[in-house]
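Input: a single structure, listed below in structure tokens.
One protein chain omitted, others in place.
Labels A, B and C are assigned to the chains in the order they are written; within every chain, residues are numbered from 1.
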Amino acid sequence: MIIVMKSWAEQEHIDKVVQRLAAIGCEAHISVGQSRTVIGAIGDREVIQQQPWRAMAGVERAVPVEKPYKFVSREFQPEDTVIKVGSAQIGGGVFAPMAGPCAVESRDQLFRTAQAVREAGATILRGDAFKPRTSPFSFQGLAEEGLQLLAEARQEFDMPFVAEVLDPREVELVASYADILRIGTRNMANFALLSEVGKVHKPVQLKRGFTATIDEWLNAAEYIYKEGNHEVVLVERGIRTFETATRNTLDISAVPVIKHMSHLPVIIDPSHSSGRRHLVVPLARAAIAVGADGFIVDVHPAPETAQVDGDQALLPSEFEELMDQMRNLAAALDLTI
Amino acid sequence: MIIVMKSWAEQEHIDKVVQRLAAIGCEAHISVGQSRTVIGAIGDREVIQQQPWRAMAGVERAVPVEKPYKFVSREFQPEDTVIKVGSAQIGGGVFAPMAGPCAVESRDQLFRTAQAVREAGATILRGDAFKPRTSPFSFQGLAEEGLQLLAEARQEFDMPFVAEVLDPREVELVASYADILRIGTRNMANFALLSEVGKVHKPVQLKRGFTATIDEWLNAAEYIYKEGNHEVVLVERGIRTFETATRNTLDISAVPVIKHMSHLPVIIDPSHSSGRRHLVVPLARAAIAVGADGFIVDVHPAPETAQVDGDQALLPSEFEELMDQMRNLAAALDLTI
Amino acid sequence: MIIVMKSWAEQEHIDKVVQRLAAIGCEAHISVGQSRTVIGAIGDREVIQQQPWRAMAGVERAVPVEKPYKFVSREFQPEDTVIKVGSAQIGGGVFAPMAGPCAVESRDQLFRTAQAVREAGATILRGDAFKPRTSPFSFQGLAEEGLQLLAEARQEFDMPFVAEVLDPREVELVASYADILRIGTRNMANFALLSEVGKVHKPVQLKRGFTATIDEWLNAAEYIYKEGNHEVVLVERGIRTFETATRNTLDISAVPVIKHMSHLPVIIDPSHSSGRRHLVVPLARAAIAVGADGFIVDVHPAPETAQVDGDQALLPSEFEELMDQMRNLAAALDLTI
Partner (left out) sequence: MIIVMKSWAEQEHIDKVVQRLAAIGCEAHISVGQSRTVIGAIGDREVIQQQPWRAMAGVERAVPVEKPYKFVSREFQPEDTVIKVGSAQIGGGVFAPMAGPCAVESRDQLFRTAQAVREAGATILRGDAFKPRTSPFSFQGLAEEGLQLLAEARQEFDMPFVAEVLDPREVELVASYADILRIGTRNMANFALLSEVGKVHKPVQLKRGFTATIDEWLNAAEYIYKEGNHEVVLVERGIRTFETATRNTLDISAVPVIKHMSHLPVIIDPSHSSGRRHLVVPLARAAIAVGADGFIVDVHPAPETAQVDGDQALLPSEFEELMDQMRNLAAALDLTI
């Protein structure tokens, strides 16, 4: 931590900061500049970061030098985390295409979609049984019945599936069916939920909060990681900005930023970020080109009847065309798909 | 809902929209414009809003005419909701000053603060026993022991208290002690938690998600309201923007916007929005001038030792001075404080 | 400047940074931490800030300790700048109400408005002759004819006036009529224009770019200041955020932040920030309570016929009521209005 003093700070203010550092077992390196003094605090990162430095007289601000997370950082583990689920792989030179309906609505809708995406080349099935809806009057999902259908589809089409979990009380239930759990964007900072999925022995997809910084997102991953679950997949799904032409602004730069800072795999959700069907295909192509480890795409056999997010679902035929393009790009980039 | 067709849309596309509206029991009003057709959809608001109109061929966009919430709107209830808790009142011409420590740390810290804010004129005590911390390594609160201390302080200083609840499994516990429950900014869209507090017979403070629009915030209030709990107090606490000089950007305009759209009381949190002690007093003054029904302010007897958010806590003496200014302003604005 | 090295940086990387600092005549203070080295760069602020530190091998980031501006900072001049224009004053315990039509449309419209706001207590007249319009097809203002009408209104009602200047080629013209020049929000970073108004001997209102940080805004003021014009008034007029209930989000916290960092007066524009008539009065009240040195408000005798921004203009009668409230608040706050 760098503690920047105010230009009018007196020696006694500096002394107090130094004493506080000593009291918590840390060292102070003092630099006296042209117009102000700067104190480098050396010692236990977490202890230092939790002091309210700015509440001390004469302190202007405190600039952290270290990130608040540790286990998910590339400094802690230089090599990429690679995750295997059934026959599928995420990371390690393998681009993982995940696809399926946003919400499971019926056996027929799920099976038609699962068959189509499997044949087109998807390796992991998506489909939610619990939906977090902005309005209390909207369709909330099929609950356990949806999970049972997903388990049958897994059997039928030999694909592991990912499903969202919304409530700490439902983690056990969802984990008893799903191969991968997903934490949605609205729950990224729901620490009670993060702790629960951290205790489960299944991979977790952690969607970025649409208003979370990359640091906050990695911190949320740390919550899961420190509980013992090390198989975390980060999902970039767009952030909230002033632009309204898309539902959210896909922060594609987050992929190389994360690759630099963390060893965790990161995938792109072009469906929920854009909210518009005709944008999904170009954004999915960008995902592989920028270095993501996979994508997760909404597909629906009849989007105009979908109960959730029909505006953004690809038709099975559109997904098939997309997968053709993805295979060309994977070859050009020397990746397996 | 207004359904705007694409300029190239054909009669058959228009017909399909009209048929869909008929199928869900709604009427279509068609306006043929210079370059495109626009269809007014008349009928049940919720049914119409849940159709994926943009997924239909030839549809450019669908513009909602009605808001998604109903019970919390001023159209549903024209007169202001006024909330009484013990001797305190929120709304109805009474400005409610709420103050206390961000987190309960010890009996001494809590009681010193409670006594000071009570003497200065605060009518409701704040103090949290459960803290949602960005880092898993930070202080997480005293839990039930904190609630017990708060209940003792209530007795001693004759002030009802408000405390945060983080987890649906803890709603019953917190509600068994606290006079008012608080949903924090990170949980505004935690629908499992909103439903639980909606079943409790105690007022709820609903903090605005720091990335939530006013419409989303009112929608979250609707979640609580529809479960039967009608005593919801909205808390504006700043939104996330590009500006970093303050922790968040206090959206002071939200107060008159809400007053126009909803009958619920709305208060300001100048401490968490600004994150800086020297900004709290001017923002608290702005709160009463703009028409808020109260404020909630962090006070700490020794901010530089605070375990949570010490940077923003007022000293008891600063709070006392603030209350003097507030009384002058209340008189000028013809309000009771 | 604090230069933070990467955790893997070697001695040679550190040496190169130290050598570079020596080459530009600066000193290096080296702190070796647990996991990385941090270098404090001491010397000429501007020279240090212009080096591309992050382009050097082994450097993670460079954290500025000093602000990039100097003359407009409170460290350079501790006492408030107070500006006098004719009989009006801005700052120094005087709250300056400025009002008038957004755009000058006709003699009749201008004079009716000027008379009304003068009688209600405004001390400075606003009215623009050049309008920057988003669409090339919109009304662009009356140009010099508008300035002539404003000059006549000044004579008639004994009020100095402020008018916007859009183009460096028109600075001389506008300055030959107006008492105060205004730089609009879209031109805050138009450095060619800032330099020109910096050479004029008339006060300048500098609106915050709706996407500018406070630091960038103060930097723009520095551009004007360093050319020799020290009479700069900062105008907070809202920033662009994700919230669409208001045209922009009034950043009311910017007022106490600026008061802390700069000696320049700062006023609020509640009309352009909110874009809605019914929000103007509460936000104007908040302006004086938070510590602003004035406001600038749109008034129009017939808003529904206004050629620019009619949605936000107050009626003369509404402005009169507002001024009654402002006088009460000024008394409570011990200010002159």
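Keep in mind that, in the parts below, a residue touches a chain if its C-beta (ideal position, glycine included) is under 8 Å from a C-beta of that chain, and two chains touch if they have at least 3 such contacts.
Just so you know, these numbers come straight off a predicted model, no measurement behind them.
Contact with the chain that does not appear here is found for just one residue of A:D251, A:D269 or A:D298, A:D251. The chain not shown here is touched by just one of C:V18, C:M56 or C:L173, and that residue is C:M56.
For subunit A, the residues touching the chain absent from view are 211, 213-215, 239, 241-246, 249-257, 260, 273-274, 278-279, 282-283, 285-286, 288-291, 325, 328-329, 331-333. Listed for subunit B, the residues touching the missing chain in the whole complex are 2, 4, 7, 29, 31-36, 38, 40, 42-43, 45, 63, 65-66, 75, 240-242, 244.
Residues 20, 46, 49-50, 52-57, 68-69, 132-139, 166-169, 186-187, 189-192, 209-211, 216, 219, 222-223, 226, 240, 276-277, 303-307, 309-311, 313 of subunit C touch the missing chain (whole complex, contact as defined above).
Definition applied: only the chains that are shown with their structure count from here on.
Note on chain placement: the centre of subunit B and the centre of subunit C lie 30 Å apart, centres being C-alpha means. Here the CA centre of subunit A is 26 Å from the CA centre of subunit B. Subunit B has residues 211 in contact with two or more other chains.
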